[in-house]
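A protein chain is absent from this complex, but the other protein chains hold their places.
Labels A and B are assigned to the chains in the order they are written; within every chain, residues are numbered from 1.
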Amino acid sequence: MEYLKAFIVGGIICVFGQILMDRTKLMPGRITVLFVVIGTLLTGFGLYQPIVNFGGAGATVPISGFGYALGKGVMKEVTKEGFVGIFTGGLKATAGGVTAAILFGFLSALLFSPKAKE
Amino acid sequence: MWKHLGEQTIRLESPPTILAASSTVGPKEGQGPLASYFDVILEDVLWGEDTWEKAETKILKETIQRVITKADLTTDQIQYIFAGDLLNQIVATSFAMREFKVPFFGLYGACSTMGESMALASIMIDGGYADYVVAATSSHFCSAEKQFRSPLQLGVQRSLTATWTVTGSGAVVLSKEGLGPYVTHITPGKVIDLGVKDSMNLGATMAPAAADTIINHLLDTNREPDYYDLIITGDLGVIGKQLVLEMAQEYHYDLSKNYTDCGVEIFDPTTQDTHAGGSGCACAAVTLTGYILKEMEKGTFEKVLFIPTGALLSPLSTQQGESVPGVAHAVAIETNLE
Partner (left out) sequence: MEKIQDKKQQYQQRVEEISPKVNLLASSAKAFFVGGLICTFGQIITNVIKNMGYSSDEAAMITSITLVFIGALLTGVDIYDNIGKYAGAGSLIPITGFANSIVSSAMEFKKEGYIFGLGAKIFTIAGPVLVYGLLASMVVGLYHYLIY
């Protein structure tokens, strides 16, 4: 059951992105920024947590979920450390994903080269 | 003798002959409808080189060497080379020129470069400044994507209006003496910008310039469209072609019987997924040196108006909110002189 919820919630979030891609002049780069910022802000106002509670990975895997991690992380650090938490919370929470991206990006570039398209 | 016609057209008094022509294309072009016309079809777009840019240099260099040989000439008989490409600072061309030791004019007309290079080469010969001049250009899908668009492995969905940059090179040797086909008239184009900002719809950005050049050519030479067996633009694609037809119609020129576009002809959109068609400097160049000139040899066409078109954007300009200006240079080619 929770797999179905993840499938549906994740699918719907992606469909929003597709509508923006196909019916507005927004480029993919702007759309992903929009999603992460909206995810972060909604998390700050407590509005993204219910979506996570219902959809699980369907809410955390999309890039808005990255915003959720950022928002949650910064709120946690501010509660714990006060003002300094504003600066440390976001990066602390997403450190794993970002570092992994750099590592695998570097390794992939080391091992693979871009192929011409057919 | 005054060789200027009307607003912007040049009538060549001693029309140069296109002595030889050669084309090299990548595998995708070699699977398209014009495949049988190209001299060399590459198996892969790197051609043994390390980078896309070096491959493009090699493609241009080999094509120019081949066309000089086809003309039964040696490199030291060529007085000037006019060439350019899409890359920043036209590096692919400049580096290829290291091999030739021929005085070189580097050009940037984006995808209209073949028209620009042939125009200037023709003027050199008609003016009595040279006997043999090479006009050439190249483009490469991968180097163009890397510079203007996005990394090759990025998961993008291309717009339906987007065109596919042709990988290849086309070159001609123009000579003072010869038996044709002759370059008889040149109509250099003005830069026209009707405010289209969509860099994924380049056909629409260039169509006004193409229409403007075609209309002015016809007005200057006092000709009707049906004077020509073929009027062919460089890389407007399906959408740009439609727009040119409509704009010409507004000026009471009916192009519907003999007009098409190299970008429309070079790929088959139903099997090759090329959306609006082909683009890139090589699109017009290989279509001319392959398809058009070979059909002129056979007698299918006797009078051709060749109008390569260029979109004058930079990787930064669209990010800065600029629209995309276009330019188109027309070259009139005839099998026989009047």
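Assorted remarks:
Keep this in mind: contacts are C-beta pairs under 8 Å (C-beta built on N, C-alpha and C of every residue); 3 or more make two chains touch, one makes a residue touch a chain.
This is a predicted model, so every value here is computed, not measured.
Screening B:R11, B:K28 or B:K146 against the full complex identifies B:K146 as the residue touching the chain left out. Not every partner is drawn; the one left out touches subunit A at residues 2-3, 6-23, 28-29, 31-33, 35-37, 40-41, 43-44, 55-58, 60-67, 69-71, 73-75, 77-79, 82-83, 85-87, 89-91, 94, 96-98, 100-102, 104-115, 117.
What subunit B contributes to its contact with the hidden chain is residues 50-51, 146, 150-158, 160-161, 192-196, 201, 204, 208, 211-212, 215, 239, 242-243, 246-247, 251.
Quick note on the criterion: only the chains that are shown with their structure count from here on.
Chain geometry summary: the mean Cα position of subunit A and that of subunit B are 45 Å apart.
Residues 21, 25, 28, 114-118 of subunit A are the ones that touch subunit B when the two sit in their complex.
By the touch criterion stated above, subunit B contacts subunit A in their complex at residues 26-28, 44-46, 141-142, 151-153, 156-157, 198.
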